[in-house]
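All protein chains but one are shown in place.
By letter and in written order, the chains are A, B and C; residue numbering begins at 1 in each of them.
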Amino acid sequence: ADKLAAFQARIDADGRIEPQDWMPEAYRRTLIRQISQHAHSEVVGMLPEGNWITRAPSLKRKAILLAKVQDEGGHGLYLYSAAETLGVTRAELIEQLLSGRAKYSSIFNYPTLNWADVGVIGWLVDGAAIMNQIPLCRCSYGPYARAMIRICKEESFHQRQGYELLLTMMRGTPEQRQMVQDAVNRWWWKCLAMFGPPDSASVHSEQSMRWGIKRISNDELRQKFVDATVPQAEVLGVTLPDPKLKWNPERGHYDFGEIDWDEFWQTVNGHGPCNKERLGTRIKAHRDGAWVREGALAHARKQRERAHKQAA
Amino acid sequence: ADKLAAFQARIDADGRIEPQDWMPEAYRRTLIRQISQHAHSEVVGMLPEGNWITRAPSLKRKAILLAKVQDEGGHGLYLYSAAETLGVTRAELIEQLLSGRAKYSSIFNYPTLNWADVGVIGWLVDGAAIMNQIPLCRCSYGPYARAMIRICKEESFHQRQGYELLLTMMRGTPEQRQMVQDAVNRWWWKCLAMFGPPDSASVHSEQSMRWGIKRISNDELRQKFVDATVPQAEVLGVTLPDPKLKWNPERGHYDFGEIDWDEFWQTVNGHGPCNKERLGTRIKAHRDGAWVREGALAHARKQRERAHKQAA
Amino acid sequence: MSAVATDTVVIDYLLHLGDNALVLAQRNSQWCGVGPVLEEDLALTNQTLDLLGQARLLYQEAARLQGGDATEDTLAYFRDAPAFRNYVLLELPASLPRVGYAQGDMDWGVTLARNFLYSALMVPLWEALQTSAHAPLAAIAAKSLKEARYHLRHASEWVVRLGDGTEESHQRMQAAFDHLMPYTQEFWTDSALEHAAVQAGVGVAPVALKPVWDATVDATLEEATLHRPSAEGYVPQGKTGLHSEHLSYLLAEMQCVARAHPGAVW
Partner (left out) sequence: MSAVATDTVVIDYLLHLGDNALVLAQRNSQWCGVGPVLEEDLALTNQTLDLLGQARLLYQEAARLQGGDATEDTLAYFRDAPAFRNYVLLELPASLPRVGYAQGDMDWGVTLARNFLYSALMVPLWEALQTSAHAPLAAIAAKSLKEARYHLRHASEWVVRLGDGTEESHQRMQAAFDHLMPYTQEFWTDSALEHAAVQAGVGVAPVALKPVWDATVDATLEEATLHRPSAEGYVPQGKTGLHSEHLSYLLAEMQCVARAHPGAVW
């Protein structure tokens, strides 16, 4: 009880919990779940954008996209490492993903259907992710907070690149502008849902707030995102697909329509348009790569044995 | 010895040997080798043209090509059946192909690199094949002769379709004409080599002539092909890539240059540009299809057992 | 409804039917020369030729109504993915679920299951379309019905054979149906396209065909000792132009030669 009080005091004083520190088991489990979900999201998130690497319409954009998808994989690595400081192995976490027990961000279960999707994912999906993640840079668990600082920096860069891609397309041919609008229409509502269920229906939030893992509510973040994005859409010259979207001078915020939560939960629960493809691809990649991982392990073992014999 | 004399007499009188007739073991073996090689060629020959089915530039041409490749598969079926009348199973023959012990026509070890290749294969490759095959319609072995009559009819149709495809392209854009010329340049010499080594170097011919399996020599057939093709090339408006090609009024034939026999033998012996791809593809298709064949056999067995039980 | 509006309705409906036939033909044609056994390689190619023939007749009629420079080939080769109106089921690669750019072996079981599910729909659909108010479509339906009946019989026989074959073939067929069944939900949703065609007496309300389809599927799967998986979750909307990640790859390959030489005659 002493330890618990000291732990909570540290958090309340905005201090950081480090791997060697005592922490409640539930705090540890919550963090493992959250960090690994986040790591899985980065890795699965390589697939929808990876879909356009071989077809990028200019070499510069191909290089930017390739580097971006690589960054996502890199984020996956930091986050798996952060999770490992909590006493779990990456192999266990991956096994949880592939067996379907662990989740990843549901946004990656929607298809990328034209080149503008690459820009819209940068602008809106990464934009929403940053909004979610900035508070995590002040998360009470040190390794996670530090990973998030680095990740947020890179994500902001991706967001600007995505927006710039769209600006270029909006200055182009009518077909290009049409592609951008089509992509915005398909992604807008999915991005609003990324902030999670309304506060009234959110399960984990309260405890997470107390533990300094979550600092701002879903609905507050969603509102911030809408307020930040509408002016950007105007500059871009696209229409956000929500007839109820309107500035509310009394609230000092934009009002917006109702999210289709049935669709959201259906996708979260495995029945979105691409859930099976995303997971099937990860499983196949893991299985096809088994001989490589086993070969490398066998070689390392042989090397150790040889070194051992020489030493003897 | 009596039987042998009767056998040879039948052949000399231009009669047909049928499956139930007595025949020398060497005659049987020679025919099995030749018919199965021919069957394998039809099946492997599906691959170079199959390469353009998904990319055919019009729906009409796609249908024509698909039907043609299907005909080749059909020829493979007749020929495997004809070979089976000589007391060998299709499974054994396929095993010989996949293990590399049986050969197939070396012409299919060259790549198809543009859409005009589809036309040139019809015009020149099928044209050369027909030239080789027409005498086989009078082959002494009845089932083979009858299969060849049907095959030659279909091949002539393919040849006309191929030539017509090229005529259409030659009436088209400069790029289309360029594609045709490029394809002709790549295939011409390979087609001349299809008639086999010069008579002076040909091994099996003499015995095959006596047995009524071969009726015209390699060099005679090659000359016939050149004489028939040169005027067609003129009508088409393409240049055959042989500076020595010239009408010889004394011989009443076209003279032509020297075939690169080293390259020919290298390809026959497994080292052409596509040998490994062709065979690798057949092996993979056979292996990937094993579960289908086994499933069908298992079902047939179950059905028999059920019928048996009901009868009992 | 004005004549022009009716034309648009008919054209869209013809394109929906034609795109179904062409896209499935394109997928099935990838097996030509690499099928599991020569007889079945040829049988599938036969069916592919039937589908291609159907697509051509449907596009020719659509092009005639459209007028101008439209031909069966401009419709097949110069439309982008969002203009295609085929069911998503038909554009999927012949494999268990994976993203479009992750290449892998093709799976004959998926091809077979798809051909079965689709032809089980097309038999009652062509049957009903024989009385379409658009006479050329009625004629195409009469011709296509014979073909679809053969496709269905052939696919059913093989579903039974492999479902009730070895343990491996059973598992593979079950996995194929598990994968594909949710995509069949698109058959039964009403779309603006179909709704207008039904109103005009040209098309058929798909949901009316479901009992027949269910009976066919149930009977065949039962004989094949296969379990009928539930069809739930996301409902694809290919017929409204919203496709999967796979169609743009399929079209890029199919259209590459034609588009490299605009205006050429082949």
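Methods note: a contact is a pair of C-beta atoms (placed from the backbone, for glycine too) under 8 Å apart; a residue touches a chain by one contact, two chains touch by 3 or more.
None of the values given here were measured: they were computed from a predicted structure.
Across the entire complex, contacts from the unshown chain go to A, B, C. Checked against the full complex, the candidates B:111, B:198, B:231 or B:257 give a single residue touching the omitted chain, namely B:111. Note that of B:54, B:156 or B:232, the residue touching the chain absent from this view is B:54.
Remark: the omitted chain is touched by one listed residue; of B:62, B:190 or B:278 this is B:278. Listed for chain C, the residues touching the missing chain in the whole complex are 30, 34, 80, 93, 101-106, 248-249, 252-253, 256, 259-260.
Seen across the whole complex, the unshown chain contacts chain B at 47-48, 50-51, 53-55, 111-114, 182, 266-267, 270-274, 276-281, 284-285. Touch with the hidden chain on the side of chain A covers residues 43, 46-47, 50, 53-63, 66-67, 69-70, 73-74, 76-77, 80, 115, 165, 168-169, 171-173, 175-176, 281, 284-285, 288-300, 302.
Please note the rule applied: only the chains that are shown with their structure count from here on.
Inter-chain contacts peak for the pair B-C.
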